[in-house]
Every structure is written in structure tokens, then in C-alpha cells.
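First comes the structure, then the notes that go with it.
Shown here: the complex without one of its protein chains, the others still in place.
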Amino acid sequence: MTPVVVRSIRRAEPAALASLERLGVATVHEAQRRTGLMQPYLRPVWRGARVAGSAVTALCHPGDNWMIHVAVEVIQPGDVLVVACSSESSDGAIGELLATSLKARGARGVVIDMGCRDASEITEMAFPVWSRAISAKGTVKESLGSVNVPVVCAGVHVMPGDAVVADDDGVVIVPRADAARVAEAGEKREEREAATRARLAKGELGLDIYDMRRALVEKGLRYVDGPVD
Amino acid sequence: MTPVVVRSIRRAEPAALASLERLGVATVHEAQRRTGLMQPYLRPVWRGARVAGSAVTALCHPGDNWMIHVAVEVIQPGDVLVVACSSESSDGAIGELLATSLKARGARGVVIDMGCRDASEITEMAFPVWSRAISAKGTVKESLGSVNVPVVCAGVHVMPGDAVVADDDGVVIVPRADAARVAEAGEKREEREAATRARLAKGELGLDIYDMRRALVEKGLRYVDGPVD
Amino acid sequence: MTPVVVRSIRRAEPAALASLERLGVATVHEAQRRTGLMQPYLRPVWRGARVAGSAVTALCHPGDNWMIHVAVEVIQPGDVLVVACSSESSDGAIGELLATSLKARGARGVVIDMGCRDASEITEMAFPVWSRAISAKGTVKESLGSVNVPVVCAGVHVMPGDAVVADDDGVVIVPRADAARVAEAGEKREEREAATRARLAKGELGLDIYDMRRALVEKGLRYVDGPVD
Amino acid sequence: MTPVVVRSIRRAEPAALASLERLGVATVHEAQRRTGLMQPYLRPVWRGARVAGSAVTALCHPGDNWMIHVAVEVIQPGDVLVVACSSESSDGAIGELLATSLKARGARGVVIDMGCRDASEITEMAFPVWSRAISAKGTVKESLGSVNVPVVCAGVHVMPGDAVVADDDGVVIVPRADAARVAEAGEKREEREAATRARLAKGELGLDIYDMRRALVEKGLRYVDGPVD
Amino acid sequence: MTPVVVRSIRRAEPAALASLERLGVATVHEAQRRTGLMQPYLRPVWRGARVAGSAVTALCHPGDNWMIHVAVEVIQPGDVLVVACSSESSDGAIGELLATSLKARGARGVVIDMGCRDASEITEMAFPVWSRAISAKGTVKESLGSVNVPVVCAGVHVMPGDAVVADDDGVVIVPRADAARVAEAGEKREEREAATRARLAKGELGLDIYDMRRALVEKGLRYVDGPVD
Partner (left out) sequence: MTPVVVRSIRRAEPAALASLERLGVATVHEAQRRTGLMQPYLRPVWRGARVAGSAVTALCHPGDNWMIHVAVEVIQPGDVLVVACSSESSDGAIGELLATSLKARGARGVVIDMGCRDASEITEMAFPVWSRAISAKGTVKESLGSVNVPVVCAGVHVMPGDAVVADDDGVVIVPRADAARVAEAGEKREEREAATRARLAKGELGLDIYDMRRALVEKGLRYVDGPVD
């Protein structure tokens, strides 16, 4: 791929993003038929953040974070920067200075399939970062990559402008065109779950609420009173 | 193994469990001659919990949490649910709804050789969960497993009714029949350690307290004043 | 290597150590031309500590922590104990008792390429430990190793008396003879970064501050307005 | 557990073992309802061996192979030595000398949840070994473990005398009492598979042979002619 | 994503595929500007195969290989089956029977981000398979996935009909539309390499052939005669 920076992209709708952020990763992932979830090795640098935004993507090379500097310029307020790497690398490609810059430009957070450094400072700034490692290993600015091209990040294909949702459970990607529909499905799911939660909290059984008993018997589950040989 | 649910099991004695819980994992593991410790990849979803209870076991299949729903029904107040999986899986087999249900039924916590989701909510609920991963990946309810059969969880053989002790250091299993004896040994060990701790805190050396100097010399340890070639 | 304990070593200068501690791992690692950083699997047992001190080294064997007991005797106030292991082991070779002893002798902290146990107690004591795992697995005292010999710990060669700097970002080693020079370079780097941080926080771009635009063009980076095929 | 050597154990029936060996791991694992398979990180040191035998078990400690020497004495011709370790270790606990000794005593092979060394020599001897690593790392003879006690090896609970089946696909354990029944089920399964194989080799589809089409439609699978949005 | 099977796809041109197969993975990956390479944990079940073909894709769920059976029907002679999984799984989703069926239908090979079983039989059949593990663990046929939809396999986005090239070095994907162009670039690259190889084999230095000396000096490389401090 020729190194390229795409300046303008189409973004997800603010209303859908607001809903997705409120719903959180687990609900959005279910509402989207269990697709789009990044691999669980991506972890938040600090616990407690929840964000949704449109993806600005950057493709870097191992040990090199040059394209993050390039990507900052095309970030718009509300965006989430998604950084992929052309091969496995846990070097600290994002740190306090880049976080300061991204925050100043309005970025909601960073999802990076490389490492993060300055973990204390970034925690203090309350700037949300999901990364594959915490590592002080510095990076160079030698190799061109691209900005706002399709990438694969932590096992998921991300198009620029896709909705990124991230919280303590991880990161899920919703294709831009599906954002509104998935948000709606998520809201409905949440209502159902609220009702279920209330019943479970009173001690009712999922077996009854979800009507699972017949299916279990049909599949052959046997109940016995004591240990079997 | 034919899928089966064993309804009633013998449980560890409450007095022994209370002692084991107070002692914590490291002491119990030592008091049991360094056996029964689950592999250290099992980590608490939040730091600070310490529980002991009788094991209710569930055997699930990868990507499937059906048997957890089945297990909830046979949980009694004070039990700890131990979930094994027939092959490696980090999918989020337990989340807020199941945690709500388990808490309502009196479960003390969950030890699961799969993933956990809704990490923020579970932390807020202060419901103790030890898992191999945090992952929002949803699971299906398609394949039968068993409840209250012997399982291997994170490298340890667990029989239903065994004592489960879990804290920030991990998870240790004490066979039901040994619980009282191990608790007693742990209490004695703790007394000895309290005395040792006081001496160490004053600056005395373990070399002297444990009388190690002679053994070191006999094995051939040499002391020199400066660097050697 | 014949098992040996070297009683007296030369230590890094206090002034340099004070500066290195204030600067922290990421800055020191950069100031040292990106060398000396331990692998990122070494993590703090609790977040928030930052220490620097002279290395007292111990070489242990898997499942055995005898040499840590031996090392305590040669620790001087301000030292950091660096524990290497002759093969991969995550067993809990350091716990509350050893931490109590080390603290009483004035150690600033421990960097250990094995496991740590009593994580809650060590967190409560606020004694800084960086380890490859948290594990309650107990260890024996059977095999001799050495104290204050050169070791490789988490991928880095450490000489007794080298400066050890550790914080939430990991652990970096500065050769004793370089400590003052690296500290000075770090202080200068920090000044430059403070100026840069202020400009970035106002929304200026790194592309401009670091004058990267020409180099990007020369290497062939192309800017386009919308998606490309 | 007090260190103990159990001299005499009950072994699986030779006829059942012969059948299990011929069937191989994948078929036996299926015939046993997909249980008993060790984790796939256990790999053969050389490709092409297939063995079945009664398990003689040994429990070692990390970096220590003393109990293997002890176990050799209780090996009988046709047995397979199964070595577990009390915590993760890839040190080379078995090498050419032990392999020579085991072969001389009639052992069929070794399954070891530690490392193997002298890989070339063991390959040349054609002595079958399944291990978690190839590593020249030597071990000590310091810590007692046990022989012929129940162990967990690579995620599976093994009782002395259980049938061990191992080939290029890995290792499966069949409880001693089930060996004949599982062998019989495996033989039947193999007959059915032979018939199926012949049909598949002619180009018939599994969809038809296994009659899957209706179930696929009922679950909601949709066929389309070209790409969909 | 609604479960769907796309029956007909556009395939890469036979001439381009023939060239890509001859060139092999390393050359194709370079000719494509170092993109499209799957992660190196995908390994051949046996060494020595080299194939190229159009991708027929299948998306499975962990522990479930139903969609592979469905995919067989839409395979055409010369295709390579590419199997992705919705979360990490090393279960043996492909074995001798499926390999027999795929071979009978003309498939060139299988690239699967899950496990492979019957490793001996598949080696004997000389049917090429690249997988993340060898594991006898059987799978169920319970959950619908899709066939011939875009997937992410071992870190690479694959569209049905893309060119798949696989050999001992791994697996690389070439977008269908680029296949001819990349093949051409690869052929040229190979010619250049042949010339270079001949010069290197005579002892000429890469430093001279690639004219690197000036760049090294400009970047600051210093040559000294003996060890430096």
C-alpha cells in the first residue's frame, strides 16, 4: 500500500455514538450479533473510562510511531484514534506528550495495538487509552505508514469513520452505516435486561426466566440426587 | 461423560471455611504442603476480595455458558461456583446478570477458567470473580456439560464440596475432608509467622531466625569481600 | 558459576539516583538512548510507586528463594534488590515476610523475574515490588545461587551497583558509571519536554513543533481528500 | 501431600490397550465423548510415534527430576510414564540417560509436563516422548515428590493405571475402568468412519452423508448467489 | 451478521495464481509492499507444501466446525479454504475426513485459525493445511456462521476470491484485483534477487551490492578496531 493520509472521512452520527457510549461494550457487542469485538489482550491503561467515537485510523510499523503524529492533524473533536501495527509490537508508541496533543485536539481516546508509556501521567490526565501493553520502550520516526485507511486492529477490521466503543470490557467496532441500528437494538436489549436483572435480584432463576428447562431435558441432561460413578 | 446435574453434595464445615477465609490463599497453600494452587493466570476482576466456600462445580464448553445457568439452581448460600471449560476459552461466560443471580442465591463468588464481562458493574456490585480474562465476548447456550462432577480448573482437580479459598494471590483448593486439619495447621503457621514478622520488622535477619547459616556453608556458599572473576 | 556472595559493592551516587527517581523510567530510558529497559512483562504489584536505587543482585533457581534471604544481609539503605532466576519461574519467591525484612533493612524495593505473593499485604505496606506474576506458590530453600554477581533480569544485564529505576512504566537499568551523565541528559530532556507539552496542550501540532512535514514528503507520504482505491 | 511411592497399581487390560493404540488419540477422544484430552501444548519430540500403555505417574517440582529416577523402578513393561510438575516448568527433566533407562525397563514412552533434552539422541533411539518444550536446562535432585499418586498433567486428572494414548495429535487419558468400553466404542466409530471416508473420497458431501441440510435451514442459514451488504 | 452462504464468488486469475505459487510467500509479501501477511503462529502441519488459490472463506465459532462442512459444497477445484473463528480457539476443527472431502472436491489446501487433528493422516495424504495448533479436540455442529463473507484470519482481512499463497514461511493474502500486478512485481523482484544471490554466493558484500556504506556513515555509524567502553 502506498503511504497515504486521507484528510476527510465520513463519521458516525453523534446521536448513535451517544447511545453506544451509554450502552457500553458488552451490550453493543450482543446487539450486533456478537461481532466486532477486539481481542481481549487490549486492556485499558486505567479502569473506569467508557467512550464512543468515530475511528480515525493509523497504520504504524513495529517500534515506530510516526503516523500517530501525522494522524493528530486529522483528528476532530469526538474522534477515537485507532492504531494498528504491521507486525506484533508492544513498544510504547503513545505517551504523555501525544496524549496531551490528542486531548487538546478533542480526541475521546486511543485504541492501540502496540504499547503505552507514561501510564501514571495518562491516568492522572484521565485520558482513555486501551493498549496491548504498558511499556516505556521508545519508538522512532523512520517508516511511513498511512492514516485513515482500513486496518486490522486486535483482530477486527476497522474502516475510518466506524464507531469505536470502549470500556473496561474491551473494545468493539460498529460499522458506520450500522451505528444507528445497532444503538437502537442495544437500547431495546438494555430494557429487557433491566427487567431480567430485577427478577434475578429477587432470586428467580434464569432457568425459568429464559424458559430453558425443556431444552435441557430434550438435549439429554439428567438430574441425580447424589454423586454418580 | 453423560451430561448430569448432581443436586446434593456434601459441603465443607463452616468453621473450617471461616478459618480458611481468614488465613488467605498463601497461608492455606503452605499449610497444605504447597498443593492445590490454581495456575496464576486466574486473576481477580477487582482487587481486595477474600472468600472461602464449598465448591459447586460446572463443566462448560468453549463459547458456551449454559451450565452456569443450570448450576445457579443448586447453589446454596456460602458456596463458591467453580467453572471449568473443556478446552481453552477466554469468552465472557459470566457477566452482570449471572452475578446478580448468583449473589441473590447467596453465592460467595465465582472462580472461572473462562472470561468475565461487565467488569465495571461486577466491581461496583463487589461480587468476587476470579477469571482467566476480561472479555465482552458473548456465549451461546447450545452444548450440555455437567454440574457437580469432578473437574480440572486452572490445573487443579476439584471435587464438588471441596473448600475453595480465593484472594488477591489467586485460588487454592482444599479437599473437603482435609479442610479442618488444614485450617488448624494454617492457624498455627500464622502464629509462628506473626512472631517472625515482629522480629524481621526490627531488623533481625531471616538467616539467623531460620538458622540457615550452617546449611549454606555446608552446601558450599562462599562469601567474598569484592567482585570475583 | 561457583555460588558466591559478594559483600561489598560500589554504589551509584545518591545525587544521580535522586535525579533518576524524579525523572522516571520513560525519560531515563530515552536519555540513555533507549537502552536498558526490562521486558514489559515485569509489572508493579501496585500502581503508583517510583523508586531509584543501587542494585543488589540475587540469582535464584526456579521454585527456590534461598538466595533472597542471603541477599537481605548485604542490602544497605536505599538499595533495590534485583532477583534473576536461572530459568522461567512464576512461583511466589517474595512475600510479606521478606518484604517486611527488606523494608526494615532500608531497601527501596524489589525487582524480581519470578512471582510475588501476599499481594494485598505488600500493597498495604506500600512496599514497591515489580514481578512477572502474582502467585501464592511457595518456594523451597534447597539450591545455592549467588548474590552480587552480574545477572540477566527480564532481558537486561545488571551489574551489582547499577542504578535501578522503576515506576508504573516498568524498570530500566543505568550502568553505575553512567548514572550522573544519564541523569543530566534526562533533566535536559525533561525541560525540553515541558516546553513541548505546553505547546501541545494549546493545540499546536507535533508535525510543526518537531518540523516533520518536509521529511514526510521526502519519504513519499501523499495526502488525499477522500478514500482511495 | 506426604511424599510417597506406591509400588503396585492396577493396570489397564492389554487387549484394550492394543485396541486404543491402534485407534489413536483423535478417535479415542471422540469415543470417550470428547473428554480426557491433554492440552495441545504437549507435543511429540519426534513425529510418527503412536503408543498406549498404563500410566505410572510421577509428581515433580520445577527444575527437579528426582522423582523420575524413583519412578523408573516401579515401571513395568508396557507402561507409559506420566510426569506432572507442581508449577509451570520447561526445564529438561528427561534426557537420553533416563530414556535409555526407561527403555531398558520396558516403558513404552513418556508424557511430561516439563521439558525434554537430548532431542536428537531420543529421536535416534526412537523412544517416544511428549513434552511441553525442548530444553537443555538441567535439573537438580533435591525435592521429594510422589510416584503413583493422582496428578493433573497438562490439564487432565490422571490416576495411576489409567490408559494413556499418545500420537502426533497429542495425548488422551482413558480411566482404567473405561478402557475396554471406550476401545469398543472406538472400534465401532472407526468402522463408520471408514465407510464415510470412502464416500467422501468419491466426492459425496458431508452435508448429505450426515444429513445436515434441514438443521441448517431450521437454524436460519440463508443461501444467496452473490455478495450481500 | 445474519448467517449466510454466498454460492458464487469471483476468483483470482489462474495465470496470476500460478505465478504467485511459484514465487512463494516471502517474495509475494515483499512484492506487495509488505502487506497481507498472516501472523506467524499459523504453521504448516507438514513442511514442504507450497500452494496458491482463490479464497473460499468460512466463519466458525469456537469449538464448532459446522461451517466447514457447509463450505465444502461451494469449493471449486483450485480453491483454498480460509477458516476464521469468532474467538480464539485451538480445537481440532479440521481432520482427516474433512481433508479427504476437500481433496476430493479439488481444494488446494486449508488455512485455519483453529486447530487441526489427524496430523499423521493429513501428512500421509500430503494435503496442505496451515493451522494455529495441532489438537485432537473434537468440535460440535451447533452454531451457524457464514461462508464466503469477508473475515479476519490470523490478523489479515480476507475477501472471498482473494489470492491465498502459503508455504513453509506462512500465509499471505493478495487482494483479487491486485493478483496480476503483484505477481508481475514478484517476478521482477525474483530476477533481481537471482542476480544478487549469485554475487553474494561469490562473497561480495551486501554493503556494496546495495550501496549502503554512505547511508550508514551519514546516520552516524562509527567503526573502531577494538572494544570500546
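Order as written gives the chain letters A, B, C, D and E; numbering starts at 1 within each chain.
What we mean here is this: a contact is a pair of C-beta atoms (placed from the backbone, for glycine too) under 8 Å apart; a residue touches a chain by one contact, two chains touch by 3 or more.
A quick note: this is a predicted structure, and the numbers were derived from the prediction, not measured.
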| item | value |
| --- | --- |
| Contact with the hidden chain (one of D:136, D:198 or D:217) | D:136 |
| Subunit C residues touching the omitted chain (full complex) | 1-2, 33-35, 37, 39, 86-88, 150, 152, 155-157 |
| Interface with the unshown chain - residue positions in subunit E | 24-26, 29-30, 34, 37, 40, 43, 47-48, 50, 167-170, 172, 193, 196-197, 200-203, 205-207, 210, 212, 216, 219-228 |
| Residue numbers in subunit A that touch the chain omitted from display | 61-64, 86-91, 135, 137, 140, 142-143 |
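Just so it is clear, only the chains that are shown with their structure count from here on.
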| item | value |
| --- | --- |
| Cα-centroid distance, subunit B relative to subunit E, in whole angstrom | 42 |
| Subunit B and subunit D: spacing of chain centres that average the CA atoms, whole Å | 28 |
| Contacts with 2+ other chains: residues of subunit D | 34, 37, 86-88 |
| Overall pattern in which the protein chains touch one another (line/ring/star/complete/other) | other |
